[in-house]
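One chain of protein is taken out of this complex; the other chains stay put.
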Amino acid sequence: MKVIDTANNIAALAAKMARPKVISAYPITPQTTIVEKLAQYVESGELKSEFIRVESEHSAMASCIGAEATGVRTFTATSSHGLLLMHEMLHWAALARLPIVMVNINRAIGPGWSIWSDCNDSVAQRDTGWLQFYCSSNQEVFDTVIQAYRVAEHKDVQLPVMINYDGFILSHTSMPAEIPSQEEIDSFLPEYSPEWKLDTDNPITHGNIIGPEYYMEVRYDMHMSQQKAKKVIKDVDREWAEKFGRSYGGLIEKYRCDDADTVIVSYGAMGAEAHASVDELRKRGEKVGLARLRVFRPFPKEEMKEIAENSELIVIDRNISPGMEGAMATEIKATVGTNIKQFIAGLGGRDVTYRDIVRMYELAKENKDGWYSVEVE
Amino acid sequence: MKVIDTANNIAALAAKMARPKVISAYPITPQTTIVEKLAQYVESGELKSEFIRVESEHSAMASCIGAEATGVRTFTATSSHGLLLMHEMLHWAALARLPIVMVNINRAIGPGWSIWSDCNDSVAQRDTGWLQFYCSSNQEVFDTVIQAYRVAEHKDVQLPVMINYDGFILSHTSMPAEIPSQEEIDSFLPEYSPEWKLDTDNPITHGNIIGPEYYMEVRYDMHMSQQKAKKVIKDVDREWAEKFGRSYGGLIEKYRCDDADTVIVSYGAMGAEAHASVDELRKRGEKVGLARLRVFRPFPKEEMKEIAENSELIVIDRNISPGMEGAMATEIKATVGTNIKQFIAGLGGRDVTYRDIVRMYELAKENKDGWYSVEVE
Amino acid sequence: MVAIKDLPEEEYVLEGNAACPGCPITIALRTVLKALGKDTIMTVPASCSAVIQSLYPKTSFAVPTLNIAFEAAAASASGIEAALHAQGKDDVTVLAWAGDGGSYDIGLQALSGALERGTNFIYVCYNNQMYSNTGVQRSGATPYGAWTTTTWTGKKERQKNLAEIAMAHNIPYVATASIAYPTDLYRKAKKAKEIKGPKYMEIIAPCPPGWRFDMSKTVEMAKLAVETGAWLMYEFENGKLTFNGPSKGIVEGSREPKPVEDWLKMQGRFRNLTEEDIQKIKRDLKEGWEFYRKKSQLF
Amino acid sequence: MVAIKDLPEEEYVLEGNAACPGCPITIALRTVLKALGKDTIMTVPASCSAVIQSLYPKTSFAVPTLNIAFEAAAASASGIEAALHAQGKDDVTVLAWAGDGGSYDIGLQALSGALERGTNFIYVCYNNQMYSNTGVQRSGATPYGAWTTTTWTGKKERQKNLAEIAMAHNIPYVATASIAYPTDLYRKAKKAKEIKGPKYMEIIAPCPPGWRFDMSKTVEMAKLAVETGAWLMYEFENGKLTFNGPSKGIVEGSREPKPVEDWLKMQGRFRNLTEEDIQKIKRDLKEGWEFYRKKSQLF
Amino acid sequence: MKTTISYPTKEAMGKTGSWRVFRPVLHEDKCIKCWMCWVFCPESAIRKEEFPKIDYDFCKGCGVCANECPVNAIEMRREEK
Amino acid sequence: MKTTISYPTKEAMGKTGSWRVFRPVLHEDKCIKCWMCWVFCPESAIRKEEFPKIDYDFCKGCGVCANECPVNAIEMRREEK
Amino acid sequence: MPLTEVVFYGRGGQGAVTAANLLASAALKSGNEGVQAFPLFGAERRGAPVKAFARISDTKIYLRSQIYFPDIVVILDTGIMDTVNVTSGLKEEGTVLMNTPRSPEEIDMPFRVATVDATGIAIENKILVGGIPVVNTPIIGALPKLMDNLTIGAVREAIIERWGKNAGEKNADAAEKAYEGVRIK
Partner (left out) sequence: MPLTEVVFYGRGGQGAVTAANLLASAALKSGNEGVQAFPLFGAERRGAPVKAFARISDTKIYLRSQIYFPDIVVILDTGIMDTVNVTSGLKEEGTVLMNTPRSPEEIDMPFRVATVDATGIAIENKILVGGIPVVNTPIIGALPKLMDNLTIGAVREAIIERWGKNAGEKNADAAEKAYEGVRIK
């Protein structure tokens, strides 16, 4: 079925179709419409699920942890300050190996209050152990929410997943999306069968004190599961493509990269917008491609290396690690070497048009990079 | 005056001598003794300061923000989960450009509960805009707390500073430290004169909504101030050396690097322990040096590059960004290229001896690296 | 009690701000700041009150104002107060100005902590009974039966009683007020200013878009809330509870309150109440008056 | 009331755990779990109760237990309850077991939220009146005058009254108890198990190293707290307040409480109280009894 | 050093009078100067002069003043644009 | 998949009886079987057999049982090691 | 027309965002593969100026940025023209559609101008909220006359889908009336 709706409404629809047993979320602009929609699904009986009306995001994540640990699938959504307030519980969920799925609407951090898009919120969670996806269309939002459960709950992964997309730019923009039937979703995403749970027939204790003799192995296992998730994500993407005819290239979606001598690397809404820039530049005869980072955790080292083998990279970040640089640029350089061009653009909702991206390409060719429209230009 | 005491007691003493007007902190192992000591200083009248007994770390940072914004010097200390709970307020303090000084005792993150050292707590705050120091002796803890105020409050910086050191390994270890007189400290660290404050004679509003037209410039200014902080840190270190005879090399402390063909890069307690490893290896005729990363934010790119010019690097991290690698290793590679060896060691308080570091060196020479004692060996 | 015409003319909420037409917050804040005056430092968490200020680099508030994270108003106030005290500026009033979401829910802990540790400040919760800034979601203060975008079929729980919780903290002053009684509100804010220690005030603030009524009825709605006994105005001073205005008679049983239906039916959010719901609301209200009648007799 | 000898023999707190000798927590938890039985899921925030469990990969608790962040006990309980409900397992009791720090201070907000939204669980705060796990720092529950490592000269504020705050939430059941009265505690836990909705219980738990008394006196200290009226045992059921054991007589005025000095002087933490402090404590206690006498008569 | 410091400004959101759909018009003859309109105006758009003086540059036209005027001295008229 | 799942175990901290400085010794002749010692033992180290049976492998020697015994049937003796 | 970009100007409460959404929905039903609608976000206040965008294309749309050079500008409330330059960026060959009883000839603009009395139609058809006429459905009805890639049938469908049978029909009728009544210079 083809629908046209905002990414938020489509995320809510996807969440509904994934049949979580417990939903717990707290409102924050620009995520609110997801929560509202899900509340409506539950109250109308369309979705059989417990909806916990928590008093903060910290409690939203804590209650997801409690519920998931009791053996059921859960869902939550947040943004920006809400995500930051969850920070401790994000670490907790990941180390507890609970495959919670969360949508985060990227929004800049205050003060001053900004409700507009940038990715500092989620990028600042890169060390928490969560898998991170970045979407660039409403269709992808739908597909990724469903896929995320398959990935998170996979026995080789068992880690929570955060699905990110740009506030307003996607969250409040209506676009068409093809929605499979509930039966199709059910057959793609079977019922959740947890690896561990609180169960009165098997009275385990989770999370008590762990000494230096054991701790490091637990962390190592978590890291290795992130590494294994790469294959799982690719497999799930492939299976999705087989069933529904849509693939996002697994970890990185490539566009006109095959013969490209320069590849623009970006993500989220900018990763979509750049299509138009590539087309424009190709028209001018430039051999440019686009690599859209769909997955930031686990970081796709191997794929990035492959791309860098034949092309120069221009990385466009919508975040800044103050005192360092854009986080994607850092991690890409740590993977493929320091010889790339890197831009920071679009912070706090500053609009980035395909013309801007074309301009960044031109600047890069003039051997310039940096903060676009602030420092350069 | 020479004293012998734990790093925590020495940090408390340094904080006292910096004369903060407001202290607000919440207890958490292994930070507690700092808070206790400061409470005692205040109650005994030795320190004229307001001590706010908050109900959480979130409120500790929020009240420091309130106090600092009202124009006074503040101090706080925390660790691990306390630091994580502050996460949102860390971003806030930095964007509000408040030169708060905080001590963080590095402790692993749960679940399971671990009270032992690793640096995942502070490393996960690398994107918040705080300056980050890592200390490796009690003397350095004292010196850095005082210096931190000078750096944070410098008009080119105006950013909060986090001073990190290993839980128990330093926090509860007694070591000697030379303590200057209060007069000497006062002359080094003059009274705080804020760049902005809440003042009924000048009724500004701080932090209201900021649109896409302005936000990015505010972020840029913050990033540039981090960059400028590099010089300020080096200047302050130099001035300290002139006055008190102790220098930590500014951003990076080097040991036997001059003729080294291999340099071990580490930080914190491991950065001290590695001295013994270098001596041991030198005895064997290996040309090894040590670069101890004293400052992680701003990231010392230029200094790191210089070191890498003449030497191969072996980076030993006490943290893991799951799905990626050790954070210091990432950032170093993003700076000097991918051709380094990188180890992860000591998570969750696993002891790292100078023999272990020697062994890592040997492994690196066999072209191996990874999770020390988990994956390799 | 000061007469309306004698209220100070100083305005600390400036014209040309970002409030919706008919906003109750600006009405409340204008009056409170008239009482507290220029030597006030305000801290404001995320809420409509943060939006009303307008956009950087301009502000519509004319007293020094710190915006702070949603859950941190009271904690930041403790910091401001400590800093003022450390500087010997004990004549400045610290005002935390927060919505019900920031007070009943996400900011409750910071509030309770500040009350317990004795911060010398005034905490005002303007209560519009929902998260209005994010588009009308349920809060702990949302009354039973009210539609919000997270309670489509009406809230199933009764509201929390935050003033009662504040009183349980044994602080020197707790007061409730209504924007429809500005001289009462003014008097209470003035009194709070004079008392040392933590003061908690709560003001009912009907929000036209959130409650779904015509924007010209804001004050009328706040008045009806009191006249129907849906909102009680009182003061709790050092353990002594006194009711003000119409609430006095309602609680004492000497005044017949207007039927609460008058109030409910004017609001779109209560459109789907059943007769049963209305009866339940009436019972709950009666129970509340009875509770306070007893309580005020004793303490 | 069940006799001591008839209490179930099942033990859910196993031998060889990490509690200090003479720990009040294990005494309390043993009794509560005897009442709740095997079909209980427990959530425990950071506290001595987390340490007592001993180290991974072993545990000394024999009911399923989720350890959770310091401030998150009640929120995680809401999640556990929702998951159980979604699975149709409505016969499992959800127990949040938290210290006073995790309840009065950092966990208060989550607790209040769970009470307001009607989570069907039992929240037990064992109150040792300080952060004992981190080495005796002040909490909101620390009484006036007590030494802790953050109140060297004695705490300057009175303790928060969390049970009173819980009652202000209008929940079906609030009870206070003492480890020295195990059958009373058992009965209350049993009753809480049968009631649907949020239940709040608080147990006084004297801690030898924290309060500075000999480890053999744990129970004696908990008994004296009741006999001197420093701790009151009561139940609040659907708005009705009843006092139990010696507290009944003390509140009603029919029983002369033991002098509170008897209790204070046994504790090292009160060593530095002045005569004035003691008089203040006595006045405050009297005031409290008086308050509750009136309250229990009316409600 | 840049942080979000804002300065008190009238018309921070511009002349909000342009938002108005209905315009309050005072009938001085009816006015008893009770100043209810002044105290309740959410916009601080009424000034205490001899009579209440509505500042149309900022009045958003909510109608609270008209609704609260005890003698109906304020009339709400549809704004003509 | 590794996370910190622990299993209920007696002697999770080992035989905590070794912590003991004083040893509770029961005088059966005095015991009236009120089971106070049993209900109050913080260590679950007293079992309800014919008489209270102290498990010295785990008893930490706190002395609560002796203190609470209404007839002083339990004596605390200094542990000899 | 591979890509048509439309900007809507209105006031908070008038439904400019809904208008953009309706257009996108109708365009999808008219067979366009790429459609998109979104607001320029800020806190929407009743009466304050608002802006919304729509894109229509026969191929998938990758653009996510705002529209700076629209093909069509739709003005729901001419009052905002006092403070906002509504034709800023409008392409030379672009169109302005205005809600006004005036004729396009009366409007002095160097663009193709179309007018429709959407307010009048709303009042006539009794589509009012809180006594205030809702102009978004009528004005959308005028658009198929100005665009090749949009049919009035699809507009009807989109409206009825959104508001359901009863309210939908009423609104759709208003749209149709506008379709008939729009005047183009």
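All chains are identified by letter, namely A, B, C, D, E, F and G, in their written order; residue positions are counted from 1 within each chain.
Just so it is clear, contacts are C-beta pairs under 8 Å (C-beta built on N, C-alpha and C of every residue); 3 or more make two chains touch, one makes a residue touch a chain.
Remember, it's a predicted structure, so these values are computed and weren't measured experimentally.
Student: Out of all the chains shown, which come into contact with the hidden one?
Tutor: Looking at the entire complex, the absent chain's contacts are B, D, F.
Student: Would you indicate which residue among D:37, D:172 or D:209 is in contact with the undisplayed chain?
Tutor: D:209
Student: Looking at B:153, B:166 or B:369, which residue reaches the missing chain?
Tutor: B:166
Student: Out of B:231, B:254 or B:275, which residue would touch the omitted chain in the full complex?
Tutor: If we include the chain that is not displayed, B:275 is the one touching it.
Student: I'm checking contacts with the chain that's been left out. Which of B:189, B:324 or B:352 qualifies?
Tutor: For the chain that is not drawn, the touching residue is B:352.
Student: Which parts of subunit F face the unshown chain closely enough to count as touching?
Tutor: That gives, for subunit F, the contact residues 13-16, 18-21, 60-61, 81.
Student: Name, in rising order, the residues on subunit B that touch the hidden chain in the full complex.
Tutor: Listed in rising order, the touching residues are 2, 4, 30, 115-116, 136, 166, 168-170, 172-176, 269-270, 272-273, 275-276, 351-354, 356.
Student: Determine and list the subunit D residues touching the chain excluded from the picture.
Tutor: Those residues of subunit D that touch the unshown chain are 18-21, 51, 133, 209, 214-215.
Following the convention adopted for this analysis, only the chains that are shown with their structure count from here on.
Student: Minimal path length between subunit A and subunit F through chains that touch?
Tutor: Contact-graph shortest path, subunit A to subunit F, evaluates to 1.
Student: Farthest from subunit E by Cα centre, which chain is it? Let me know.
Tutor: It is F whose centre lies farthest from that of subunit E.
Student: Distance from the CA centroid of subunit C to that of subunit G, rounded to the nearest Å?
Tutor: Roughly 41 Å, centre to centre.
Student: Cα centroid separation between subunit A and subunit D, in whole Å?
Tutor: About 43 Å, centre to centre.
Student: Note the residues in subunit F that touch 2 or more other chains, in rising order.
Tutor: 3-8
Student: Any chance you could list the residues of subunit G touching two or more other chains?
Tutor: 45-47
Student: Kindly provide every pair of chains that touch.
Tutor: A-B, A-C, A-D, A-E, A-F, A-G, B-C, B-D, B-E, B-F, C-D, C-E, C-G, D-F, E-G
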